[in-house]
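And then chain A:
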Amino acid sequence: MWIFDLIILVFVVITAFISLQVKDLLSAAMIFGVYSFLMCLLWSGMGAVDVAFTEAAVGAGVSAVFLISTIFRTSRRSSD
Partner candidate 1 sequence: MTEQAPVLILLFPFLTAIVVALVGIRIKTVCWPLVLLSLAGSVWASLVTLVRVIESGTISYKLGGWDPPMGIEFRIDGLNALVAVTVTIVALLVAIYSRDGVISENKNKVSQYYTLFLLLIAGLLGMVITGDAFNLYVLLEISALTSYALLAMGNIRATLASYKYLIMGTIGASFYLLGVGYLYMKTGSLNMVDIHEQLIVNHLDGSSTILVGFILITVGVWIKMAFFPLHAWLPNAYAYAPTTSSAIMGPLVTKVMIYVMIRMVLTVFGPVYAFEVLNWDNIIVWLAVIGIVAGSIGALAQKDLRKMLTFLIIAEVGYMVGGVWLADETGMVGSIFHIISDAFMTLCVFLFAGIIYTKTGRRDINAVDGLFKKMPLTMIGFLVGAFSLIGIPPTAGFFSKWYLIQGGINSGNWEYVVALLFSSLVNAVLFFRIIEIAHFGAKPVEGHDAHHGDDHAKISEGSFTQVFPLLATAAIILGLGIFNKEIVSIIQDFVSQFNLVAGI
Partner candidate 2 sequence: MELLEGIADRFNYWIYVILMMIGLFAMISKNNLIKKLIGMSIFQTAIILFYVSISYKEGATIPILYHDQVHGAHHEEASVTETAAHHDAEQVAHEASADVHAEASDHAEHAASSDHDDHAVSHEDHGSLEIDPDLFVNPLPHVLMLTAIVVGVATLGVGLAITQKLYGEFGTLEESEILEQIKSAK
């Protein structure tokens, strides 16, 4: 069972890192959505069901939408 935790943990770190490295902002927002979904998986694994539910609804859902709507309003390119 714990092997899954380990995998998710590693994936979480990878997605966090990629989300900051990728040049295109839109994909950064997408990967950030993936990152918070994985976090939600992690927490439900650890028994924090309410927190996982909120993180899924708020983290992956709404904040990704806010990011993308702002990117639409501004520019997609990012220099670093």
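How these were chosen: all candidates are chains of the complex that A comes from, given by their letters.
Everything below uses one rule, namely that a contact is a pair of C-beta atoms (placed from the backbone, for glycine too) under 8 Å apart; a residue touches a chain by one contact, two chains touch by 3 or more; residues count from 1.
Note that the coordinates shown come from a computational prediction; the quantities given were computed from them, not determined experimentally.
Within the complex, chain A makes contact with only one of the listed candidates (1 or 2), namely 2. Partner candidate 2 is touched in their complex by these residues of chain A: 2, 5-6, 9, 12-13, 16-17, 19-20, 25, 28-29, 32, 35-36, 39, 42-43, 46-51, 54-55, 58-59, 62-63, 66-67, 70-71, 73-75, 78-80.
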